[in-house]
Every structure is written in structure tokens, then in C-alpha cells.
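Only one protein chain is missing; all other protein chains are in place.
Up next, chain A:
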Amino acid sequence: MSIFHNPEDSSKPYKEPTPLPDDVPKVKELGTTSAPLKSAAFFIGAHCKEYNEDFMLCKNENRDPAHCLKEGRRVTRCAQDMITKMRENCLQEWDKHWNCLELNNHEYYMCRKPERTLNKCMFEKLTIPGTPEGQTPIHEVKRPVFTGVQK
């Protein structure tokens, strides 16, 4: 007989030790933390646009996790591929940018300088277009209103 423990009251998260069943193909999980992902968000979005859209449309049909495992694997593989490419080509600029984000509450506007070097490196080496947003994209505005206090 097992007593019901409300998971909201527990101090430790419950770790389910059972692994994925074997009939599900394995995929190498992304090991990145939030700051590198946030830094690489637009590049991943541009590179993996079709897979992301496919996955979201699948989700729209049915929210069951089992339904969209295949599309999810594709998304993860594409992102993994993108991250590997970024690490090979622009590792230092990327490191600088996401370390800057770590120090600044993950605010993009505080880290425009490293972002510009990262963009330059990515455009030269991997030729990925940025996200179009209107007149001047916000990451290219020359004299923004919101900046950090210290230059």
C-alpha cells in the first residue's frame, strides 16, 4: 500500500528511473543550458524552420506526447546539427555572447556588441539570414533608446 504524497509538497523532484522503452529510436539530447540556446535562438529558428513548423502542426492535431515523437526527434536532430556547426565555426563569439547574457538577465539589449560580432561571424561562415521584423531590425538599430548604463 502506498501513501499519496502530493508532489507539490516535496522538496526533491521525483526522478523516474525507468528509461525510454526500446521501441523508441534514441536521439542524442541537447546538452545546452538556457543562455547558449537563447543566444542561438534565431540561428536555430532560421536553420530548422521546416522541422519546427512540422512539429507544431503535428502538435496542433493532438497534444499526446506519443503522437509527435518522430517530429520531435527530427527537431532535436536539426538543432543538434546547428549547434555543432556553430561550435565548429564561431565558438568564441558565441561563448562571449552567451556569457554576456548570463550576466545581464538574458536581456538582448544589454549585449549588442558581442551579438554583432557573432552575427558577423555567422553570416560570413554559415550565411544564415536574420529574422525580418520591419524597418530596421532591432538588433541593428544604431542608437537605441534602451542601453546598459556602462558602456
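The working rule: a contact is a pair of C-beta atoms (placed from the backbone, for glycine too) under 8 Å apart; a residue touches a chain by one contact, two chains touch by 3 or more; residues count from 1.
Keep this in mind: contacts and distances are computed from a predicted model.
Visitor: For the chain not present in this complex, what protein name does its UniProt entry give, out of "AP-3 complex subunit delta", "Thioredoxin domain-containing protein 16 isoform X1", "NADH dehydrogenase [ubiquinone] 1 alpha subcomplex subunit 13" or "AP-1 complex subunit gamma"?
Guide: "NADH dehydrogenase [ubiquinone] 1 alpha subcomplex subunit 13"
Visitor: Among A:I44, A:M86 or A:C100, choose the residue that contacts the chain missing from this document, as touch is defined above.
Guide: In the complete complex, the chain left out is touched by residue A:I44.
Visitor: Residue by residue, what part of chain A touches the chain that was omitted?
Guide: The missing chain touches chain A at positions 2-5, 7, 10, 14, 16, 18-21, 24, 27, 29-30, 37-38, 41-42, 44-45, 48, 51-52, 55-56, 59, 62-69, 71-73, 75-76, 79, 108-109, 131, 133-134, 138-139, 141, 144-146.
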